[in-house]
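The structure appears right after this line, and notes come after that.
Just one protein chain is left out here, and the rest sit where they should.
Our next item is chain A:
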Amino acid sequence: MSLLHLLVLSPFILALFIPFLYKWFRNVHTGWFILPLPVLLFVYLIQFVSAGPGLGFEPIMETVPWVPSLGINFTIYLDGLSLLFALLITGIGALVVLYSIFYIANKKDEPLNNFYVYLLMFMGAMLGVVLSDNLIVIYVFWELTSLASSLLIAYWFHKEKSRYGAQKSMLITVTGGFAMLAGFSLLYVITGTFSIQGIIEQSQVVIESPLLVPTVLLVLLGAFTKSAQFPFHIWLPDAMEAPTPVSAYLHSATMVKAGIYLVARFTPVFGGTSIWFWVVSLAGLITLTWGSISAVRQKDLKGILAFSTISQLGLIMSLLGLGSAALYFDVAEEGQVYTVATMAAVFHLINHATFKGGLFMAVGIIDHETGTRDIRKLGGLMALMPITFTISLIGLASMAGLPPFNGFLSKEMFFTGVLDATGLEVFNMQTFGLIFPVFAWIASIFTFLYCLIMLFKTFFGNYQPEKLEKEAHEAPIGMLISPIILISLVVIIGLFPNIVSYTLIEPVMNSILPGFQFDVNLYHWHGLNTELFMTLGVIVFGSLIYMNLGRWQETYFFLRERDPFNQVYDRGLDGLITGAQGVTNVQMTGLLRDYFAYMIVFMVGALTVTMYWFDAFTFAVDPDSMASIPVFAAIIVALTAIVSLSLPFIHHRVSAIIVLGVVGFLVALLFVVFRAPDLALTQLLVETVMVVLLLLCFYFLPELKKEDFKPRFRWLNLVISISVGLIVSLIGISTLALSDTAQFESISEYFIENTYELTGGKNMVNMILDDFRALDTILEVLVLGIAALGVVALIKMRFKGGEDV
């Protein structure tokens, strides 16, 4: 356990105390208890930021073994890339918590404890994702972020839309997560390690593997669903039903960037391959364009921001794809040129977090103070909310890419990146090179346009108090602190971009593109180059379209606010439910005997096929190696068989139970004969408890009826039971024969030799249960517990007559 492990776990630990803090200090807003944690973590992390050029710190790696035998360890890896994300998570986290204290009032019916538990869970999970080195650990935290985020989206769960959005985000991101897990497993198959750094060392092996294409696609599916890339972006607009602090935190600054993080993290592994280059950069480009065009037709301020986030994430993704081309070349060769794209991606990532976070908070303020986010109702707020106006103006100018704000710088670098791509002569780029600058430019025009729409429709024009739910006025100062800090960062980074270049960007670049040299010096004036003219074009065309917006908005395209891909999702979900109902109706007949028949037939089939496949049926048993059967054992076995055979002919429940009990006690006797007192004891006790339980259950059941089956059914049952008996006997014989030929040492030898030395106990069975295989035991007991709770739920909470589930 190092401090860094504690850092990841601390939000979870604090979350344990929230319900109590919430209960005991009803008068204090629960958020105040949370606030110190992200601040503390941020202050701790900032000490790792490098002081100047080339002073990047050595990556730190700390391991706590978890399941070392499977290569799963809780390894923390802190390098430039994870540091940047961790700073974003804790820094913006602190600001969001502060903001939320004022946003979500401390009312009696507001479940603040839920909110902050989810938020902390999310923060810890996110830190876990970016700081872990082990793929399985990353996966666990990754899914935890999905879970926490959908809980946060459904925070106001009485609203139908919230539940819909939560379910949608959950379904899409978790499906992607599963795909990613499959990709991780393939990576393990290829390299034999779950450690990312270990995989990076073997990147050549990965690239040459025949499994490269499926691995890349599966891993990217996880990244794309999380980062809302086209066509998986549809969950993000619906996620806007979450409280605004959540949107600012999860849906702009952190969680949606997890996919970006993953792509950046895996660039050293997959970068330089054509599949990675094309899929990442094209998916990003399509998302960028589609997101910016869709944003224009939104009427809800948060909807605009959601699509804007989608589009900006596409931009970063596309840049990462373009930048990965650098790895195709040698470090010393012409690859240097293409690193600009990666640098733009990193820089824009930082900028996006600052201005989008600020904008979300500003929209939250507008929503909070006027009661609506609909741009058709808003207008003329400039004079009434001057501070919010200033915040929005700077944020929007930065997002639109206007000087002197930070968005301008990263957008110029973005243009440089796409223009460089046209010169790329690998991966068929000669023919398709031009689409990058063209689409980037079109997307930028629309970006400019929706920034104009947001600004003018909200703050200019006529103030229409009759359409608003509340009288508009400026927000309380507490709510303004966080956006002001973020927007100041926009200005500061814009004016002095080099404060982030050596401290943050350079270490990140070293992580994404190890070994390359970068010129991270950022400056405003690039000369009269193509990029500048592209920007001027964006401003001119954007303004022209805005002036003619009235005409544009009449078109069919602009009237449709919902994304057409939602229909695919909705229909797919409906189809899934219908299909599942169809399958269920066939399979779930409600008759236990049918279930047993299904299970047993499947089991017999699987066993037969497997044994046949591996040619494992053998009957060459050496007669000398067989143990002689003592007479009393034979008698017990014969008795057991006779008693079992008599069971089907008993038509009285209590007698059936008693006879069944006899079988159980005979088996216990067999255990005694073969000197397994532990098993015998267990069997006896279980038998006793079972008899009591069954007698209790039978009290409620009707009398046994004479079974009346069709002959066909009887024959089928006979066939099934005979085949079960046959396969079990065959397996038994084959096992004996195989153990003769294979001469494997029995596993019990190991336990006989080591039990006392390793555990200090002499009861081997018990030591296996409690020590060697404790994990199995606790999970089995967990299953028992769940089953018991199932019984309680079925009996105590059942529907009372007539109701249907």
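Everything that follows uses one rule, which is that contacts are C-beta pairs under 8 Å (C-beta built on N, C-alpha and C of every residue); 3 or more make two chains touch, one makes a residue touch a chain; residues count from 1.
Here, contacts and distances are computed from a predicted model.
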Self-check item: Hidden chain of the complex, named as in its UniProt record, picked from "Putative TIM-barrel fold metal-dependent hydrolase", "NasD3", "Glutamate/aspartate periplasmic-binding protein" or "Na(+)/H(+) antiporter subunit B"
Solution: "Na(+)/H(+) antiporter subunit B"
Quiz prompt | Contacting the left-out chain in the complete assembly, out of A:24, A:523 or A:700 | solution = A:700
Quiz item: Looking at A:208, A:678 or A:753, which makes contact with the chain not pictured?
Solution: A:678
Quiz prompt | Which residue of A:626, A:692, A:728 or A:752 touches the chain not shown here | solution = A:692
Quiz prompt | Positions on chain A contacted by the hidden chain, ascending | solution = 1, 64-68, 74, 677-678, 681-682, 685-686, 688-689, 692-693, 696-697, 700, 759-763, 765-767, 769-771, 774-775, 777-778, 781-782, 784-785, 787-789, 791-792, 795-796
